[in-house]
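Our next item is chain A:
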Amino acid sequence: MSQRFLAGAPFAALLGLAAGTALVAPAWAADPEPIRIGVIAENQAIGGVAITNAAHLAADELNAKGGVGGRKIEIIEYDDHSSSADAVRAFQRAVNQDHVAAVIASYISEVVLALEPWAARLKTPLITPGAASNEISRAVHDDYARNKYTFHGYLTSSFLAQAVCDFSHDILVGKLHMTSTVVMSEDAAWTTPLDDTSLQCLPEAGLKVLDHIRFSPDTTDFTPLFNQIEAKHPDVITTGISHVGVQPTVQWASQQVPIPMAGISSQATTTSFWRDTNGAAQGVLVDENAAPDVAVTPKTIPFATAYAKRFGITPGYAGYSAADDVNIIAEAVQRAGSTDADKLVEELEKTDYVGTYGKVAFYGRNDQYTHALKYGPGYITTLVVQWQDGKQVTLWPENIANGKLTFPSFIKLPQPHAAQ
Partner candidate 1 sequence: MLALQILIDGFAISALYGLGAIGFTLIFGVSGVLNLSHGGIMVIAAIAAWAIAGDLHAGTYIGSAAGVLIGLIAALVTYGLVVRPIQRSRAIPRDETEIFVLTGTLLWGIMIQEAVAYFFTDNPVTVVPLISGVATIGGVRVPYNEIMIAAICWSVIGLLWLLVNRTRAGRALLAASINPRGLTLLGFELSSIYLLVWTIYGVLAGLAGVLLATFLGAGSANIGQLTASAFSIVVLGGLGSVSGSLLAAYVVGYLETLTAYLVAPTLRTIPSLLLLVIVVYLRPQGLLGRR
Partner candidate 2 sequence: MSPLLDVQRVTKRFGGLVAVKELSFHVEAGEILGLIGPNGSGKSTAMKLIMGIERPNSGRVLLGGQDVAGQATHRIARQGVGIVFQHSRPLHRQTVLENIKLALLPDSLLRLAADKSVNDRACAIAESVGLGAVMHRRPNTLPFADLRRLELAKAIARDPKVVLVDEPFAGLTAAEVGIFSGLIDGFRREGRAVLLVDHNVKGVAALVDRVLAMYLGERIAEGSAEEVMRDPTVRAVYLGGSIETHARDAAVIDATPVLLEVADVSVLYGKAQALERVSLRVHEGEFVSVVGLNGAGKTTLFNAISGLVRYDGRIEWAGGSLAGRSPAAIARGGIVQCAETRELFGDMSVRENLDLGGQHQPPAESRDRLAWLFELFPILKERARQAARTLSGGEQQMLAIARALMMNPRLLILDEPTLGLAPVILEQLSKALERLRRTTAITVLLGEQNVTFALPHADRVYVLEHARIVWQGDPALFAKEAGAGYL
């Protein structure tokens, strides 16, 4: 139990871990101690379970290849019920009890922001595969010495908005000759920078923003919203939704709102979305970091197929990034030759890894979004899929498109034949 006594002392994590390794090393001489990675997410949530599943899948694949430098990867999962308080306790357990090398946590900005100071306090690398708020990387940028342990393993809201704008420019304006839109976002922290950027870049992309509607995330009746939007007669609705998804989509379809929806809709990124909406998703355009059947990188399809084979549904948007995070942590440990937090951080900053949906690399301490994923050609880009008869058909970027635009009959496009 000496290990425990030490664990109580200052710098609990490091000393405890060191002592632990030192003490138990002989016993495990035959089989070197595994690299433990904590995964904190709510498994009752589609977005959350994708993280846990993907992490397990990635770890097993690595272990199948003999692990990292002979050391196996061990995933320890914690359910946080999407509560920041619960997540903090889970993080403490991960670090002080289970002595993990790093933690992959949550897709909810509130939770990640609550964990950020604890990553600093317990000096343990933290990567979020799904949260979008710019605050995460801003904190790192503003107080690097303290917060350098946090990495933003998913695109910041601003980049997501940029992606939507690029797509709008190429397809909505370029192909469908649309000229106007209404921005509809849930009133949440992650959508503030999202909307700031899109309000600025949509006009540049050629879509006049007729109105900007933010609604409470616990809204259940969307009729008034759609009616308000329709009254403005836009050619398209640019969505920014994550807490909600099923409900607006279903009501959009059942009320036969004649305007297409395109943009961010996190819940719409998994196959279960089709079931939950009973197919109301037909024709909805969603910006995703990857699609199961599109070879963004050589790893995409193998991963997606393996995932679908094992868990029955396609990986949610955070699934791809979670899988990559496991790999980059593993590589960082290997390069660092230890699980020392500061060394790990250095190595993680050097990350240059071709993942399941693009090349993973983080911005440096002097960039605006420190420790955020690099976005753009050659790094991470996103693609846009459309729900068609239960499948996600990729339409953009065109070089990887594998289908054609079609909309349900109630949709009225600017020029009826533009789609052809």
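Just so we're on the same page, a contact is a pair of C-beta atoms (placed from the backbone, for glycine too) under 8 Å apart; a residue touches a chain by one contact, two chains touch by 3 or more; residues count from 1.
The candidate set was assembled so that all candidates are chains of the complex that A comes from, given by their letters.
Since the model is a prediction, treat every value here as computed from it, not as a measurement.
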Which of 1 or 2 touches chain A - same complex, any copy: 1
Mind listing the chain A positions that touch candidate 1 in their complex? 42, 44-46, 49, 187, 213-216, 218-221, 223-225, 227-228, 245-247, 250-251, 254-256, 267, 272, 275-278, 280
